[in-house]
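A single protein chain has been omitted from the complex, and every remaining protein chain is retained in its original position.
First chain written, first letter: the chains are A, B and C, and each begins at residue 1.
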Amino acid sequence: MDLTLSPQEQAFRDELRAWLEENHPGSEPEGDEAAFEFRKEWQRELADARYAGLSWPEEYGGRGATLIEQAIFNEEMARAKAPMTANVLGLVMGGPVVIAHGTEDQKERYLKPILTAEEIWCQGFSEPESGSDLASLKTKAVKSNGEWVVTGQKVWTTYAHEAKWCMLVARTDPDVPKHKGLTYFLMDMEQDAVQVRPLRQITGEAEFNEIFMEEARIPDENVVGGVGNGWAVAITTLMHERAGLGFGSAIALKIAIGELMDEIRERGLDEDPVIRQRIAQIYIEAECLRLIASRGLTQIMKTGIPGPEGSLVKWQWSDANQALTELAMDVRGREAPLVDDHWTYRFLRARANSIEGGTTEILKNIVAERVLGLPRLR
Amino acid sequence: MDLTLSPQEQAFRDELRAWLEENHPGSEPEGDEAAFEFRKEWQRELADARYAGLSWPEEYGGRGATLIEQAIFNEEMARAKAPMTANVLGLVMGGPVVIAHGTEDQKERYLKPILTAEEIWCQGFSEPESGSDLASLKTKAVKSNGEWVVTGQKVWTTYAHEAKWCMLVARTDPDVPKHKGLTYFLMDMEQDAVQVRPLRQITGEAEFNEIFMEEARIPDENVVGGVGNGWAVAITTLMHERAGLGFGSAIALKIAIGELMDEIRERGLDEDPVIRQRIAQIYIEAECLRLIASRGLTQIMKTGIPGPEGSLVKWQWSDANQALTELAMDVRGREAPLVDDHWTYRFLRARANSIEGGTTEILKNIVAERVLGLPRLR
Amino acid sequence: MNFDYTDDQRAIKSTANEFLANRYKMEKVRELAEAGEYDDALWGEIAELGWPGIFADEEHGGQGLGQVELTILMEELGYALAPAPFLSNAAAGLMLAHAGSDEQRQGWLPGIASGERRGTVGQLSEGVAPLVPDADSAELIVLLDNGSASVVEAGDAQIERADTIDSTRRFFRVQADGGEPLEGDVDAAVARVEVALAAELVGVAQRAMEMAVDYAKERKQFDRPIGAYQAVSHRCAQMLLEVEGARAATLYASWVADHEPESLALAASMAKAYAADAGWRVTASSLQVHGGIGFTWEHDLHFFLKRARTDGSLFGSPRTHRDRVAELAGLSRSAAAAV
Partner (left out) sequence: MNFDYTDDQRAIKSTANEFLANRYKMEKVRELAEAGEYDDALWGEIAELGWPGIFADEEHGGQGLGQVELTILMEELGYALAPAPFLSNAAAGLMLAHAGSDEQRQGWLPGIASGERRGTVGQLSEGVAPLVPDADSAELIVLLDNGSASVVEAGDAQIERADTIDSTRRFFRVQADGGEPLEGDVDAAVARVEVALAAELVGVAQRAMEMAVDYAKERKQFDRPIGAYQAVSHRCAQMLLEVEGARAATLYASWVADHEPESLALAASMAKAYAADAGWRVTASSLQVHGGIGFTWEHDLHFFLKRARTDGSLFGSPRTHRDRVAELAGLSRSAAAAV
C-alpha cells in the first residue's frame, strides 16, 4: 500500500501543472455559442499538448496514460477550474469505442477529428420508454439497399445540436431476446431525417436534447463491432465512462464543499453545531468516495476489469451532492428560494444526480446482485 | 370535527380517574413469579369494576365500550403507570375471537375465566419458518377418533409458561392452497405433549417462548370458527389487536419522551442544539402518530373497518421508539454502554419493534398494495 | 371525539376541489407560472365564493368560519397549485383578525374578506423583507419583525420584484419605514399563518404523491410496472406516511387554533416543521420515482417541488420550528438556534 505518487506520476503532475499555469484560458465567455467555441479552442490546445484523449494509445494521438494519470489529470483540471472540453463524449466514449471495436478504416476516419473537436459526438442510447431498462429500446434500423434506415426517438442526449456523429444503438433484429438484436452505429447528424429538439430541465436550462429519426440513413460501414453486438459494445463504453468519472466527481464535490464552507463562514454560521455536523458528514462522505474510487483504480490497474466501486461511488456521490446542495439552501435561510447565480441552480440540478447515468435504484441492484451475489428478482 | 371528549366520554374518564386514584395498586414487586401474581390480582380488581374486557358486550362482563373509551382507558392507564394485566392476550384477542366466532358453549366455558385471569391465554401463530409469511405455517393437526392430534412448533409466544389455553392456528388440510386448510383451535397447554421453552432475547430476558407439540390432543369442540377457516379467524384477531394497540403505544412513547427530556435536563444538555433537534423531531412524530391513530378510531367507529392507519401507526411508532432509545444512548454519552436499569434495556428491546407484530417491510407492502393500490410483486 | 370533517366542511372541500380542478387545470397553472402572472378574473370568482373571508367574522364581511375551514381551502389550493394571491391575503387577514385593534379590523378586514383590497405579510431581516408574496397587488403589507408587527400601506413602501424558484407565486422585496403597529398577540396570529402554510404544503405533497403513484402503476421497466418493485412501492408508502402525518398535525393545529388557543404555539410549530419536511421530501421523492421525465420542465412535477421548498422556508424553517417545539415541550430556550 502506497498512497504517494510514484516518481513518474509525480513528474506527470508537475508537467501538467506547469503547462496549465502557462495555458489556462481563463473563464468562459457568456452565451452558449461563445462558450462552446471557447471550449473547442481549449480542446484544440489540449490536443496539441496531447492532453486530450489522454488514455488513448500514442499511435492515435493520446498518451496511453494509466488510470492514475487520468485521475491526476481530472484532479488538476478541477483544481485549476479549467473549462470543459467541447467534445467530452467523443473523448471519453467515442474514441475508446472506435479504438476497441472499430475497423482500421473507422479509426483512420474518426479519431483525429474527435481529438481536435472538429467533429463533435453525442450519444443515442436512452429512449423515453427505456430508461433503466436500456435493453428494451425500440428505435429500429432496417437494412435496405446496403444502407440502414433508422426510425425512432432518443432522449437525454447532450451536445446533440452541436454534434456531427451520434453513437446510436438501435434494434436490428426484433425477433431475438431483447439484449440481442441490437447494433451500434455511428450516425451522421447532418441529415434532414434527424431532428434535434432541446429538452428543458427543471433548472430552466436545456442541457439535453431529444433526437427524432424518421428514416434516417446510415451506411453499412458505420456499424461498430458487428451487427447484433450493440449491447456488448454499449456496455463496455458505459463501464469506461463510470470508471473515469468517479474520481473526477469526488474532486468536484470537494471543491463545492469548500465553497459552501466559505458561505457558512461569511454568514457567521461556522460555530453552529447543527450545520457543523451536517457539513462534516458530507465532507467525510466525499472523502470516503474519493478513497473508494482510488481503491477502484488500483483494482482496475491490477485486474483490467472495473469493479463494483464505480456503482458505489456514483451512488454515494449523488447522495452527498444532494445533501450538500440541500444544506446550502438551509444555510441561505430565509433567502433560500431567491434565485441566485449559484446555489439554487445546483440545488435543482442535483435532483437529477440520482437518476442520470444509472439511477440509485439500479446501482443498488447491481451491488446486491453482482457484488453480494443476492438473487435477482426478475 | 371535534377533538374534545363528548360528555359521556368525559364522564367515563372522570369515573375511571377517580377509581384509579382509589385503587392503583402501586408498583410491581421484584421477581417474575411475584410480579405475575400481582398482575393477576390487579386484573381481578379491574374485572370486578368491569374495567377488564372493556370492549366486550355487557352480557359477557364487559362494558361494550366504544373505541374512544378504550383509547381513553389506555391513555389513563399509561399516565397512571398502572401495572399490566396478567391475561392481556385473553382480554385483547381471545375473548373477542370467542365472542365473534365461538359457539354458545364456548362463550359459556371460556369468557369468564379470561376476565378474572383464572385462565391465562397465549397465542400460537408464528413458526420458525413462517414469520412474515404467516400462511405458510407447518404445524399439523390431524383428526383421529373425534379429536385432533397436533404436531409442530410455535415461537414468539408470550405467557406460554403461564397459560392454560393457546390460540393455535394449525394446518388441517395440506392439499389446498396455503391460506386455506388452516384451522383455529383452543389448545389446552396442560398436557405432556406440549412443551414450553423460554426464548432468551438479546436483552437477556425471556419475554417469549417456544412451544413444541408432539401429538398434542385437542377435542373437536375446541375448534373456533369452523374447520378450514383458521386464516379468516386469525386475521380478524390481528386487525383488532393492531387497532387497539396503536393509541396506547403513542401514549407510552410520549411518556418515554418525557423521561428522556428529564434525563437531558439533568445532564445539562437542554440547550444543546443538536439534541434539541433530535428530541423535537421524535416528539413531533409521536404526536403525529397519536393523531393518525385518533383519526383511525373515528374511521373505524364510522365504518366498522380498521383502515390502513394501523399499519402507519405501528411503523411510525417503531421508527420513533428506535430513534428515541438511540438518542437516549447518545445523551448518556461515554457511559452509554454501561448497563443501567432503564435505557440500555429499552435501547436493545427497541430493535425488535420493527419486527414484532408485522415487520416494517410487511407494513410498507400493506400500505403500498392496499392503500395506494400499487401492484403486488408476488 | 370525532376527528373527521362535518358535513359542511366536507362540502367546502368538494366545492373547492371541483372549482380548482376546473379553473386551474395544469395547462393554466403552467401558463400563468411561465408568464409570472395571476388571473384577475379567476380571483374575482374566488372572491365571489367568499373564500378570502372564510375565517373572518361576519361583521367584517367574512363567513365567520374558522381555521379548520381555511385549512381545507389551503390544502385544495396547494393541491391545485393555483397561482393566486390567496395565501398572502389570508395571512394579512389572519394578522389583522387576531392581532389587530378593533379599529384596524374595521378598517382593513372587510377589504381583505371581500378580496377587493388585498393584503400581504412579510418577515423583516435587517430592515428589509426579502420575500413578500404578492406585494405589488396588495394595498396593505404587514411587516413582522421579531415578535412585533406593523401595517404599512403599499404606497408607502418600496417594492421590487424578487425571483424565486417558485414561479407559481409572485414574490417581492419590500422596504418600508414606520407603519402602524398591531397591538394584539402577534405570535398567536403568526402561528395561524404558519398553519395555513402547513395546509398548503399538505396539498402539494398529496398531489406529488398521487402523481408518483399513478406513474408507478403505469410506467413499465423490465416488463413490470415499476410500482411492483419495493424500491418504488416502499418509497410511495413512505410518502403516504409523511402526507398523513402532516395532514393530521395540520388539522389538529387548525382545530386547536379554533378551540384551544393556549396550545396553538406548540401545535403550529409541530405542523409547520413536519409539513415543511414532508412537502420537500415527498416532492423530491416523487421526482425520483418519475426518473428522467420528472426532471424535465415539460413535466408538471417541478412546480410542486419548488413550491414545497419555498413554502418550507417561509415563516420559519423546519429547524426553527423544531427548536421551538423543544422549548415548548419542556426544554429551555436554545442559545444557538441560528438558522
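Keep this in mind: a residue touches a chain if its C-beta (ideal position, glycine included) is under 8 Å from a C-beta of that chain, and two chains touch if they have at least 3 such contacts.
Being a predicted model, the structure only gives us computed values, none of them experimental.
Counted over the whole complex, the shown chains touched by the missing one are A, B, C.
Within the whole complex, the absent chain has one touching residue among A:Leu20, A:Ala35 or A:Cys288, and that is A:Cys288. Of the candidate positions B:Glu28, B:Glu45, B:Glu356 or B:Glu369, contact with the unshown chain belongs to B:Glu356. Annotation: of B:Arg200, B:Lys302 or B:Arg370, B:Arg200 touches the absent chain (contact as defined above). The omitted chain makes contact with chain C at the following residues, 229-231, 234, 335-336.
Panel shows chain B; residues 126, 128, 130-133, 136, 155-156, 199-202, 204, 269, 271-275, 329-331, 333-339, 344, 348, 351-352, 354-356, 359-361, 364, 377-378 of it touch the chain omitted from the view. In the full complex, chain A makes contact with the omitted chain through residues 1-6, 9, 68, 257-258, 261, 264-265, 270-273, 276-277, 279-281, 283-285, 287-289, 291-292, 294-295, 297-299, 302, 308-309, 312, 315-316, 361, 363-365, 367-369, 371-377.
One rule holds for everything that comes next: only the chains that are shown with their structure count from here on.
More C-beta pairs touch across the B-C interface than across any other pair of chains.
One simple way to say how far apart two chains are is to compare their mean CA positions; for chain A and chain B this gives 54 Å. Averaged C-alpha coordinates put the centre of chain B at 40 Å from the centre of chain C.
Shown for chain C are the residues that touch two or more other chains, namely 224, 229, 232, 319, 336. The residues of chain B that reach two or more other chains are 272-273, 277, 377, listed in rising order.
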